[in-house]
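Note that this complex is displayed minus one protein chain, with the remaining chains in position.
Right after this comes chain A.
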Amino acid sequence: LSRIGDELYLEPTESGLSLRAVNSSRSAFASFLFAPLFFQLYEPGGAGPDTELFRCKVHMKSFLGVFRSLPSLEKSVGKCLILLKPRASRLVLQLHCKYGVTKTHNLAFQECERLQAVFDTQSCASRLCAPARVLAEAVVHFPLTLAEVTLGTGPGGKISLRNYVEDEAEPSKTMVTELWLAEDEFQSVAVAPGSHITFCLKEFRGLLGFAEASNLPLTIHFDEPGRPVVFTLDDTVLEVHLVLATLSDLNSNSQSPSTNGVSHLPVPSDDFADDLESYMAAMETSEGGSGGPPSPTF
């Protein structure tokens, strides 16, 4: 959540505690819903059935400061108590540690409006589901500084990931990295053919890290360029949503994926894994960018 925004929104609901964040440009939203069963004790409070449950936001840094070192937390903290005290204007985080030691943090909070992104995964034309590891291993090929990545569907049910290159970029000075994942790497693939979306990689990496650590499969719901992409993680006690804005397609292109003037590598044949030689030959004859034919770099 700290990769998304500087403020942490806490919203206790009847279905659990929701932690949310949004970025400053409102192009990324994430929510983690912890079901009541996740906790030893869950009392969302509220004076009566009609009163709205209290919600607030705190500075992300302040909240993270309470849980500074994860390894030492695991060794020395037994329980964590979270109390929202509206009248005292304090969010209390109390850690019950080894040797009877208690650490109490009284954080100042701000009241806030309900933070909710508008999205509907049911209406998305395409859906992919893969173990987090598969996507993490794919994303590792892109530099950490890369802003946006394009996810696309290709022939033979293959899924591609390539770095997004802006129109203004000079073709001869641009490096394009593209990788293809076979359908069988995914747990499920239900995609509209020839579809593609471009979204921010940095915010996605944050969720990917969490998914990998919790060993949960990641589902990607997407539609046309310009409509948000929704990443979800599901568990018996946790529901995670990450909603990212995507770039709208300014020039509609029937070819897949949009090349923006930069030459792209041909889609490898189905027996690419067994036939490296023929693939290398295909590269040599592909349309090179200005600067000569690309040399095989295997």
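Rule of thumb we're sticking to: a contact is a pair of C-beta atoms (placed from the backbone, for glycine too) under 8 Å apart; a residue touches a chain by one contact, two chains touch by 3 or more; residues count from 1.
Criterion: contacts and distances are computed from a predicted model.
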Seminar exercise, completed: Looking only at "Small ribosomal subunit protein uS17", "V-type proton ATPase subunit a", "Cell cycle checkpoint protein RAD1" or "DELLA protein", the name UniProt gives the absent chain is "Cell cycle checkpoint protein RAD1"
For this session: Quick one: say which of A:Gly65, A:Pro155, A:Pro193 or A:Gly209 touches the chain that got left out.
Result: A:Gly65
For this session: Return the single residue from A:Leu37, A:Leu53, A:Leu81 or A:Ala108 that touches the missing chain.
Result: A:Ala108
For this session: Over the whole complex, note the residues of chain A touching the chain we left out.
Result: 59, 61-62, 65, 68-69, 72, 76, 90, 99-108
